[in-house]
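These notes concern the structure reproduced below.
Left out: one protein chain. Kept in place: all the others.
For chain A:
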Amino acid sequence: MGSDGREGGEVRAARALATLDEVDVGDHVCWRVDAAAPFPGTARAYVADGALYGDKIVVVGAVGGVAGDTFRASAAVVLDLPDPGDADSVLAAVKREARTAAREGYRSVRVLAERMPVTEPGAAHDLMAQELRLDEFASECGAMVVCAFRPSQWQADTLEYVASVHPHEMGTRAERPAFRMFSTGVGSWSVDGVIDSQGAAAFNAALRAALRYTPRMRLCFGRLQMIDAAGMGALVEAANHLPGRHVVVEGANETVRLCWELAGYAAPGVPVVMAV
């Protein structure tokens, strides 16, 4: 298994999944739960598939309002954490289960978490940071992580922000945000899609969250189609937000590199460097 969590050196890439049956090792899925969908049933099927494939099941919180006993019956580990918004405790618990699973001979860890809406100032950024670290975990350990969101309970902007840091998505890929940012190894992140003025704030938030834990970041633009002035500004602002941060952008297409130079960012003192 490669450092990006994929077998055979396959590069991790964003994609849409028709059903949860398609979740593969290393995936980190944003599941916008249809109000009319039989949520517990779909979740149970995902969990049951895990048992079939020899995956350890880890359920974070009370998924779909279903009592923990429902999943315990299928040998799932239910992490009923006192503060599910605490990024460190959630990640530590999931990683602990992953280590245990490896010792116990499971193929992988299959995580199912229903995300609770956040409304406090800054909470969306904390949630993005948590999702990015879960994404890194999925990428590095080959885990499968499905995060369920009920759109009716979320502010649209917040959901956009959080969706942007899930490389995989159940159903048709939402038009917004127009980019996805995801881990491609330790200290290495990839962005695909388009970063324009309508996604720049989410991009800035994702970068800020990632740069909290990654002072020196490799940012792969190999799958980025386009970035506009607002997007470039968001990148530089995020790198300037905390001291000592340095971002090396790799794989950018010719137009992106041209725009970067034209925008004046190919200059000394800018903590973001566009590699040739």
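List of remarks:
The criterion applied here is as follows: contacts are C-beta pairs under 8 Å (C-beta built on N, C-alpha and C of every residue); 3 or more make two chains touch, one makes a residue touch a chain; residues count from 1.
Following the convention adopted for this analysis, contacts and distances are computed from a predicted model.
Choosing from "BMP family ABC transporter substrate-binding protein", "Transport permease protein", "RNA polymerase subunit sigma-70" or "Antirepressor", the protein name stored in UniProt for the chain missing from the display reads "Antirepressor".
Remark: the omitted chain is touched by one listed residue; of A:151, A:171 or A:233 this is A:233.
For chain A, the residues touching the chain absent from view are 175-176, 178, 194, 196-198, 225-226, 228-230, 232-233, 236, 253-255, 258-259, 262-265, 267, 269-270.
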